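Once you've had a glance at the structure underneath, I'll fire off some questions.
With one protein chain held back, the other chains of the complex are shown just where they sit.
And then subunit A:
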Amino acid sequence: MRRNTWQAPWSYREGVIIGGGLVFLGVVWQVFLPSSGFQLPFWPGNLYMGLIFLALLFTLHFLLKSTSVVKWLASVPAAVTSAALYCGLAILLGIIPQGQSSGSPIVHVLGLNQLTSSWVFALANLYFLTSLGLATLKRLFPFKLKNLGYLLNHAGLWIALTAAALGSSDLQRLSMNCTEGQPEWRAYDGSGQLVEMPVAIELLDFQIDEYPPKLTLVDNETGRIAVPDKKNAFFSVADSSFQLLDYRVEVDRLLPEAGLIGDRFEPVNEVGSPPAARLTVTRLSTGDSQSGWVSSGSFRFQPYAFKISDQYSLVMLPPEPRKYQSDIRVMTQEGQQLTATLEVNKPLKLGGWKFYQLSYHADMGKWSDMSVIELVRDPWIPVVYLGIFMMLAGSLFLFRHGTYKKKGLENGLD
């Protein structure tokens, strides 16, 4: 028995048509509306939007439950088609570079290089969240314990996605360049706009802990790494002795901060003094051996290579950071003070803001006296995390049901 399109119960065909309609509508709005995409209101406008959306879902569920549209929105075909639309847009997002101007006028006009703020994306989101929300409500009332896994997964996803979408307009991410000894209160947002902060940050000390530098063999003519075997092309000076092609390399002496005096290096204590090492190189096939210096150089000094033959030279790479941290003092307008240490992966929480160690003056490396601190304010994050933790709990149900699939079908999914 064949069903006509739009004849109840609706299925995939309607889903595809509705999805296509939303894409068409999104493109038309994108091209003809004056603003370049969808702009969410700030707090509390976004909160009202969320409440209206929620009220709308409740109304649809409780008053119009028996209509074929609402029945269909809460069904698998709507879930599959809306997820497929979302997935398709994400594929575009994953292929087209975002946030940069594009040579192609089509990409520009359709907003494909700023897809997450385009109308199409907003409408796809709305379609997905409507379907997901109604499916959740269908299982929520009346509540049954056996639906717990289902509800954690579905409600968790709905809460996380809705809060993330609505909260995106309230999210503030600023960066502040702090120089040692100078209190700073001016921060900049992503588009370079100045924002004056109610707190000032003074960088007391910036420190970098570095890995031992690495050595490699380069071709004198091309300047490229001469070792074709990718897994053994670099050795840390800490791993002496080691073999590069036909040469055995031994580190005789390692100076963490050194200066070139004549044709040798000596320890010095000066800003910008690079590491240097004295090496003994033995050619294995002939047994010939020679010694010489290498240095990675720094922002003040040239690198120093050890030419071991007409063909090859040994070079030292600049050391990579193992850890970097900023000791800071935070001062509020009321005169309160607080000192703290910021490190990557260890942010500081203060008055609704989170402070992150972002970067430093990379050219100057460990002599940098400037530290870039990121300031993030995201008031919606507790709601997003509620959703995330619900999903994590829900994934355990799915895990359990994986081994008892039939039961999983009854309990876990719709």
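Structural remarks
Basically, a contact is a pair of C-beta atoms (placed from the backbone, for glycine too) under 8 Å apart; a residue touches a chain by one contact, two chains touch by 3 or more; residues count from 1.
In the analysis below, contacts and distances are computed from a predicted model.
UniProt records the chain missing from this view under the protein name "Cytochrome c biogenesis protein CcsA", selected from "Phosphate transport system permease protein PstA", "NADH-quinone oxidoreductase subunit N", "Cytochrome c biogenesis protein CcsA" or "ABC transporter ATP-binding protein". Within the complete assembly, A:90 is the residue of A:90, A:126 or A:260 that touches the hidden chain. The residue touching the chain not shown here, chosen from A:24, A:141 or A:211, is A:211. For the chain missing from the display, the contacting residue among A:184, A:250 or A:374 is A:374, taking the whole complex into account. Touch with the hidden chain on the side of subunit A covers residues 75-77, 79-80, 83-84, 86-87, 90-91, 93-98, 116, 164, 171, 173, 211, 214, 229-236, 320-324, 343-347, 354, 356, 358, 374, 376, 378, 381, 384, 388, 391-392, 394-396, 398-399, 401-403, 405, 408-409, 413-414.
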